[in-house]
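Note that one protein chain is taken out, while the other chains of the complex remain in position.
Chain naming follows the written order as A, B and C, and within any one chain the residues start at number 1.
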């Protein structure tokens, strides 16, 4: 029971909702160790994606949705998160190819491609206190779950909960990449906003999968 | 028993002291309906007078002291109060002439000349909520006291207490001259800072006279 | 009080010294009595132009000393008119034999101190004329009051009169065009926040988080009215309405639109205000022939703005466009 276009569209809608709900929280996290725009940027981006979902047609694939998200984020988000998430969704779209249904292994592949895209553009390593610290454990967990025979939903749930742990684990870190790095030691004690938004998006993916499964 | 150079010098010293002691109060009054510099301006001026008192010599008269105050205030105070008080002391010096001792009538004449100087320069009428509202009752009271046979001390004491009443009476007025006039109706309910400083200076004159009389 | 200063009593001295050091190509600074003159003053045969007033309105006036504008500026203590001595010294320093124009903002202190200086200069044989600017429509004008304040229009008077003097106009001619600019300029300002005079150390007035002052001047004084904060467009409309009806400015008029920051408002906001002002003038058929946007006559760190409209004639446009080379306003050379 793989995840199809309905799941992908639902993921986007849930992403837009969850980012909008957490807009202030993301702004606040970013204000503490950055410049206070992460929530605004992500919200602007996902709100811009919503109307474009109408352009999808009967034969659209999850890959088409991911590509739509990628190009929209690239052209509306700006800042660091725009190109990084943009690249992530673009690489994910390529990994999804024209599959109409994604199983656990495909999901793990998509997440891996997304994470690799972020690292390619941003050159951050794990522990640099960036969104990579949410994505890397998420990728590992999804891959392990898939190997353990979990279904797509299970893989996404594993990814989401690992992403949450990863995001929380950024708190004590001293940032080496992104704006928070300018604070030096003072960046410790705050959660990275990009890691938080990553966890929110992966949770939305898992929630959309659960809804698909339930339906 | 007229007032001599000792009184005049003591008046200046007491003026400097009292202006310095009330610097913040005058700034605060001026901040409410003006630009918050009256206490600073007056303090700068009288502090500049003090060292110049050393230039006086054995034959100096009260008129010389008044002229010294006039020229120093003109060149150090600035703002509206500088030229107005400067003119007041200058006209007072002229009225004092080269008398070595000033009786009640002379004191009334000096105060009248000072007030007329202020009016000449500033064109304010009584009730315009300016220092004129302290000086005019002071002049009237000193003149009446002198006519009633008071001595110089008595004339100055009458002037000082009338000045205080005049200053208090500016509170309900709507300003028509000076910076407070820009506030229109909003100037009502605040005491005019120049009227307050005028009362302080006249009180210092009376106190110096009392000290002379006591000595 | 948070300021980049040393001793509050030395704010003006140190700032003027820094200004002189930074702009030695344009100006010469004299510290006793304090005044700032054009590096090449006096210029034989040219009318000298002197302005001055309390400090805290920078770049006014020192920032406008140089070719095509002021020959000298006389800074008083913060928000306090200078005394006659430095005004006299500046007047003497820029007298090139063609007389000197004093441009004085209409405040009792400025008027009186410049008056005394002018009298003293006359005694020394210098021909002095004074133009008193009074463009602030927030203040009711009447024979029985101190009259309107000189605010934003002063900058325009200084530029245009400066250009007239630079091209060799006589003292009468320079004074005439200065009067004409003042007569055709109207301004009104508002404050979002107060300012803090260094020697006072406290806010010039207090405002709630949602309140602003309408009709302020440039000395941190409260305005005529306190209202709730509104969107920018509404604020601009409130400033423009009394300006437009006062002269009045009418369809077919050509104007210079000057959106001035009070010191602490970011440029983004001034341009948002400019946008609306241009829209309103367009709707009324008033042509914006020239404009100026920025912090030119300020109240220390006060957040807020003022709008000035100047009804232009051909000569004013020509003189406005003429070259000017000062620290704060420069073009054409």
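Note that contacts are C-beta pairs under 8 Å (C-beta built on N, C-alpha and C of every residue); 3 or more make two chains touch, one makes a residue touch a chain.
In this text the structure is predicted, and so the values were computed from the model without any measurement.
**Student:** For the chain that was dropped from the view, give me its touching partners among the shown chains.
**Tutor:** Per the contact definition above, the missing chain touches A, C.
**Student:** Given that one chain is not shown, which residue among A:13, A:31 or A:52 touches it?
**Tutor:** Counting the whole complex, the residue in contact with the absent chain is A:31.
**Student:** Which parts of chain A are in contact with the chain that was left out?
**Tutor:** Output for chain A: 27, 31, 33-37, 40-41, 44, 74-84, 121-122, 176-179, 181-184, 186.
**Student:** Provide the residue numbers of chain C that touch the chain removed from this figure.
**Tutor:** Interface residues of chain C facing the absent chain: 2-7, 11-12, 14-19, 21-22, 55-56, 58-59, 63, 192-193, 209-210, 212, 229, 231-233, 235, 259, 263-276, 278, 291, 293, 295, 298, 300-301, 303-305, 325, 327, 330-333.
As a convention for this text, only the chains that are shown with their structure count from here on.
**Student:** As a quick test, compute the distance in whole Å between the mean CA positions of chain A and chain C.
**Tutor:** 55
**Student:** Centroid from C-alpha atoms only, then distance chain A to chain B, rounded to Å. What do you get?
**Tutor:** Comparing mean C-alpha positions, chain B is 76 Å from chain A.
**Student:** If you average the CA atoms of chain B and of chain C, how many Å lie between those two points?
**Tutor:** 33
**Student:** Which chain B residues reach two or more other chains?
**Tutor:** none
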